[in-house]
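Of the protein chains in this complex, one is absent; all others appear in place.
Up next, subunit A:
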């Protein structure tokens, strides 16, 4: 049998596969029904899911509640938009967004990682607020209007070229980016480094006595989270054709936290479930009433009361037990097989 942390991560992968399955079925339906609205909505959900994933890296693994994670999402989006308006190159935009968020993440990490708990939440909130207001007041960045006129991209992917204007193609591209990010982050948390980060969340005071530096792993965790937000943020103007300072406002950061809590903190994949759920709820409820925020607030309250561990938390324990049983059976079978051979 494997370690619980490995079992837990494998369970997350199963939920990832389930979401993929559901997603692809929905896409097939959308294509069959000639829909573009829901495809684009799904793409947006995935992009916002990247921001939520970034929040979960910090909250679920680093034990750090960021109330300003939209800062990096916004930086990624703005850099991408700025590049694309000059040079319509997908790869250049992605590279620039990655580079700038890396830098911003390091600076932000140096500031925020000096404190913990409520102070961390407030500092991250403050940093995002400051940058958002600066952007809001900078004419070169479009001020309150944001940047419009991001051209529709042709994206060369080796053998094929996809258009960002093609809802299906861009959805699949976004799904691929999210898959890569999810896989990379999931991998990182199964390494010795990841174990130290998880240990820091569980019992920070004990970790230095085991010989581990506490600042370094936290810093890496913070920067990785910033990168995930920035990279998905870079996709945003490709989908919508514009960026606006609202992307960095507290509403965005707060929504991302809600998505993670709805989906399940510390599961990585919960962030994507939460993002899909919240995005579609907003759209559906919003089409019936202007007061959709009330409805969503009520749903959120009930979700916290009745599913404190989120959607994933409801089904995960039994899935983990199954995985453990499966492991035990395969182990037993292997021992039997090798025993018989011996």
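For this structure, a couple of remarks:
Here is the rule we use: contacts are C-beta pairs under 8 Å (C-beta built on N, C-alpha and C of every residue); 3 or more make two chains touch, one makes a residue touch a chain; residues count from 1.
The definition used in the following text is that contacts and distances are computed from a predicted model.
Not every chain of the complex appears here, and the one that does not is recorded in UniProt as "ABC transporter ATP-binding protein", selected from "Pyruvate dehydrogenase E1 component subunit alpha", "ABC transporter ATP-binding protein", "Glycolate oxidase" or "Fumarate hydratase C-terminal domain-containing protein". Residue in contact with the omitted chain (choice from A:5, A:22, A:183 or A:251): A:5. Within the set A:110, A:152, A:202 or A:332, the residue that contacts the chain not displayed is A:202.
Here the missing chain is touched by one residue of A:32, A:118, A:160 or A:210, and it is A:210.
Annotation for subunit A: contacts to the undisplayed chain at residues 1, 3-6, 187-188, 190-193, 195-196, 198-199, 202-203, 205-206, 208-214.
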